[in-house]
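Quick one: the structure is below, and I'll ask about it shortly.
A protein chain is absent from this complex, but the other protein chains hold their places.
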Amino acid sequence: MLILAKYLIKRFIFFLLTIFIGITILFLISRLIPVNPIDLLMSKLSTQGAQITQEQFDSTKNTFMKLYGLDKTLSRQYLSFLQGLSTGDLGPSFSFFPKPVSELIYHSMPWSIGLLATVVLISWTVGNFIGCITGFFSQKKLSKVLEGMFLVLYPIPYIVMALLMVMLFIYFIPIFPYFGGAPIGITRAFSLKYFVGIIRHAFLPAISVILITMGSWFLSMRALTINIKTENFVEFAELRGLPRRKIMFGYVMRNCLLPQITGLALSVGVIFTGSLVTEYIFAYPGLGYLMYYALTNADLNLMTGIAFFAILAISTGTLFVELMLPLVDPRIRYGE
Amino acid sequence: MRLIASIHTFQIEVKRAFKFLLASRYFTFGFTVLLIFLTLGFILSPFAPYDPRRWGLVLKDLPLSLKHPLGTTTLGQDVFWLMTYSIKNSIILGMVTATFSIAIAMFMGFLAGYLGRKPSGDLINMVIDSFCIIPVLPVLLILSFVLRKYLNLVLIGLILSIFGWAWPAKQLRSIVLDIRERTFTRTAISSGLGMAKIFLREYMPFALPWLMMQFLELINWSIGMEATLGVFGLSTMEEATIGTTIYWAMNYQALFRGIWWWLASPVMIVVLFVISIYLVSISLSEYLNPRVRLSQMRKERET
Partner (left out) sequence: MKILIEAEKLKAYYNIDLNRFVRAVDDVSLSIKEEEIVGIAGESGCGKSTLLKVLIASVNPPLTMLEGKVLYNIDGEKIDILSLDKNRLRDLRWKVFSFIPQNAMNSLNPVSKIRKIFLETISAHQKIEDREQAEKLIEDIFEKTGLSKKFLGFYPVQLSGGMKQRVVVALATILKPKMIFCDEPTSGLDLISQKNILQLLQELQKELKNMLVLVSHDMGILAQATDRIIIMYAGKIVESAPTKKIFEEPYHPYTNALINLLPVIGDKSRKIVFHGTPPSLINPPKGCRFSRRCPFSKSACEKEGIPLVKVEPDRYVACLRFGV
């Protein structure tokens, strides 16, 4: 039991540490920049046509400074930054002033989470499954073909894959629709039509990320399988005359999945980054697209908010996966 | 005298390496493509008849032809020469990123490995893992946005290194831990070898192959990240890079106006480049696998 407790505590500390490091980096970036965010905000507001006198300008500026705490020392700003984050207050967005950033994120979040979850689920399960079988039957022609295919797909950057997909399936062979996450003009409802529409729009972005991610699971699982096949307990199982299927699934795959779960915990961040940029390319209404919007509008608050949310989401996802591990690995539950 | 001897052994080693590597179709393909790209990027590009960074030097929107093998852009650039410059810049950026990242990774990785499983070692390990997990894109986008005015290839390389060191450091740590737990290191320590000497003599031979692979992987990663930053308009705008090319192509709706070569060229070049580097790196790692080298050396002793 002791070892399990130690494991859980460590994972939780890791969770907090990651968030802490992320927040600190964000804070440093947003405060040590050459441009004063208040000036940014003020210039943004003035381009929106507000006509005010110099006096009003200065007093508004001061109010904002106090609001954002920019008149305090750096360390105090950090504290109030942390305070704000812990209550979920990410500040108002510059582009939709004064709409709060959290509200914008709240709207885009489900799309991104949905895409990410789908991608991770499909690529992890299918990739591992095919990878294991290929590792088992590594001499067959199909195995070599699959290996070659994924060797080529895996190193491609997510953005390039997304662009390839756009060129191939939207331009050259127009199968899929381009914009948005759902068909325009249909009200949000739990109707089949809406659902099908969502799938049609999400299909390409999902496939784009899946192809690469599945490649990584395939290749690593295949290597693991080839390794574990020669382990003593597998050999002993063969010598006991256990049927091949039992050995493949119960012995080899089952044991290979354990390091793959750990690997999953570590890669959610990378997959998320990939899916964010893919969202932008396909104008899919998730956080990736929101990020682009924030950039074009110099909306520092929104950018920081999205980054913070991403760090929080990934850390939570990682923690969640890590908590799964003791359920399937008895060595963590009972080890000495 | 020592120097000449070691150069000589180095030459033999390289010959041996190529003999093995060229036997693999994957390596041959990858290496050839890389050589082509290196030639295009560094040898050909200074001879570009039209400076790709300037606009309006050629007729716009021309499709592929003998005069313009990859067509021209809406901004009046020749795509082919634009690509040679981009390849060169991508390689330079890749090397900058890889160098800085590996430098940091070596420090963190060896530190974590040296501290081992003590609480301080665990903490450093967690820090490394944190940097592995943190979603890199949002943070990098903000950073690049904020430093927009000062961006150049070296700065982008530095920025990318802020996160680029994490995965190599993690691998390095596990290599160091693995070696530590083997008997010959303990023998070295008990025979009184100083820490630095242990580091150089015992660890480096094992770490070196991994570092080479990491170097190549980092180059790949930086190409991808630069393209990503570029698409958001946050790459260096003065230089011709893959990222900026894609940015302008998308901005001018190249694809939907039928000027597909403007977008397809950078995309295909990245695809080919990235795959080649990857194929070379896995062939190298296979070669550097100790068991493989032993059997190679045995084969030689016979002939």
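A and B label the chains in the order they appear, each numbered from 1.
Assume a contact is a pair of C-beta atoms (placed from the backbone, for glycine too) under 8 Å apart; a residue touches a chain by one contact, two chains touch by 3 or more.
Owing to the predicted nature of the structure, the values given are computational and were not obtained by experimental measurement.
Asks: Among A:F137, A:F172, A:F320 or A:Y334, which one is in touch with the chain left out?
Replies: If we include the chain that is not displayed, A:Y334 is the one touching it.
Asks: Which of A:A237, A:L264, A:V277 or A:V321 touches the chain that is not shown?
Replies: Once the missing chain is taken into account, the touching residue is A:A237.
Asks: Sort through A:Y251, A:F272 or A:F308 and give me the one touching the missing partner chain.
Replies: A:Y251
Asks: Which parts of subunit A face the unshown chain closely enough to count as touching?
Replies: Residues 231-233, 235-243, 246, 250-251, 254-255, 258, 328-331, 333-336 of subunit A touch the chain absent from view.
We adopt the following convention: only the chains that are shown with their structure count from here on.
Asks: If you average the Cα atoms of subunit A and of subunit B to get two centres, how far apart are those centres in Å?
Replies: 23
Asks: If you look only at subunit B, which of its residues touch subunit A in the complex?
Replies: Touching subunit A: residues 26, 122, 126-127, 129-139, 141-143, 145-147, 149, 220-221, 223-225, 227-228, 231-234, 246, 255-256, 260, 263-264, 267, 270-271, 274-275, 277-279, 282 of subunit B.
Asks: Can you check the complex and tell me which residues of subunit A touch subunit B?
Replies: Spelled out, the residues of subunit A in touch with subunit B are 10, 13-14, 17-18, 21-22, 25-26, 29-30, 33-35, 151-152, 154-160, 163-164, 166-167, 171-172, 266, 268-270, 272-273, 276-277, 280-281, 291-292, 295-296, 298, 300, 303-304, 306-307, 310-311, 314-315, 318.
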